[in-house]
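Only one protein chain is missing from this complex, and each of the others stays in its spot.
Moving on to chain A:
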Amino acid sequence: MSTRGWLSGLLAVLLWLVNSLVFADGTSQSTHVIFPSASFHTKPQGAVLSVYGALNRQAITPLFKAYQNKYPDVSIHYTEANTRYLYEQFLSQPTSRPDVMLSPAMDLQFKLANDGYALAYESPSLEGLPQDSHWRHELFGFTYEPIVTAINTDILAAETMPQSREQLLNLIRNKNHLLDDKIGLFDIQRSGLGYLAWAYDGQQSRSYGRLLEAFGTHQARLYTDTSAMLNALLKGHIFIAYNLVGAYSYQWSQQYPWIKTLMPTDYTTIIRRTAFISRDAQQPILAKRFIDLLLSPEGQHILANQSGITPISTQVNGPYSRDELSKLPHGIFRPIPLGLELLIQTDDAKKRLIYHEWDNAMLSAPNPVPSMP
């Protein structure tokens, strides 16, 4: 790393700290990070690329670095938040929309694109990617991530590690009260990704109903973000975390051997994080360059090696490449289609039905545990 790059890195961290202090007032659900341009100290009013994303800072930073290596005069303002919060923020703040929106909540992203908020762009980088990695050149899928279940092996004792949803149900049944209040789930009413994965399960599997029943009787805890859930798992507050995004879970498994990640062998849901350029982008050209980088072999390589996220490209190598992913035990990969099928996930009537079922199951629990911050 050059001195200049190092300096700007340091500056970025400083600024992030400042911003975190400013915005971390407890009520804010978002974090703002500024990645200043290399020429920031001489030209603080330079071009700014504004990005909304649900990707955590460690994962996104290598991408921004690569971008700023190419375009050193561009500062990047990154707003990180929960997917539903980002979606609502995007709709409610028409004057300050970001240039690029990144989110794993495919349904919400799709809804925005279908409703005409996305700018079509025929990125040359799409050439090396699978056919279905974009919709109308408006919505670009850039990752290929399994939805997994993480288990704190302390609960297993003599039991073998479950591999499928069926075996997971057996485990819950066998451990029974040991698992009361010890199962972690995404709150589907507050997490876009949680709802997406849960609703997709509803379309796919017959075990869905029994899972919901089991979660309800054992008073599952509800979370809105992954790291809180993984923390709880690590500390033994919960033993089973269902429907997590693979990338984070695998990282924790590597760090903490008693946390095991499994891709259910009956079927493994695949989500694709998507990106789109806002139609109201202030910097559409900078945004297009960012999409180009994100989908290019270079960007995909960064995801597979530095960000720890499986990229959509089948061409790149690295510890988190698709090649490596398919070597792990897994079920049939069922990617959530990137298309009009996603509209059903945004349907209000459907949502009410699923919430209704969910509430019925969860409210049977005597003491619903408030979600961790």
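Just so we're on the same page, contacts are C-beta pairs under 8 Å (C-beta built on N, C-alpha and C of every residue); 3 or more make two chains touch, one makes a residue touch a chain; residues count from 1.
Methods note: contacts and distances are computed from a predicted model.
Enquirer: Match the chain absent from this complex view to the correct UniProt protein name in "NADH-quinone oxidoreductase subunit K", "Putative transketolase N-terminal section", "Methionine biosynthesis protein MetW" or "histidine kinase".
Expert: The record for the missing subunit names the protein "histidine kinase".
Enquirer: Of the residues listed, A:280, A:323 or A:347, which one is in contact with the missing chain?
Expert: Reading the full complex, the residue touching the unseen chain is A:347.
Enquirer: So which of A:70, A:136 or A:173 would be touching the chain we can't see?
Expert: The missing chain is touched by A:136.
Enquirer: Which one, A:114, A:133, A:152 or A:283, makes contact with the chain that was left out?
Expert: Of the candidates A:114, A:133, A:152 or A:283, A:114 is in touch with the missing chain.
Enquirer: Tell me which stretches of chain A touch the chain missing from the display.
Expert: Residue positions of chain A that touch the missing chain: 114-116, 135-136, 203, 337, 339-344, 347-350, 353.
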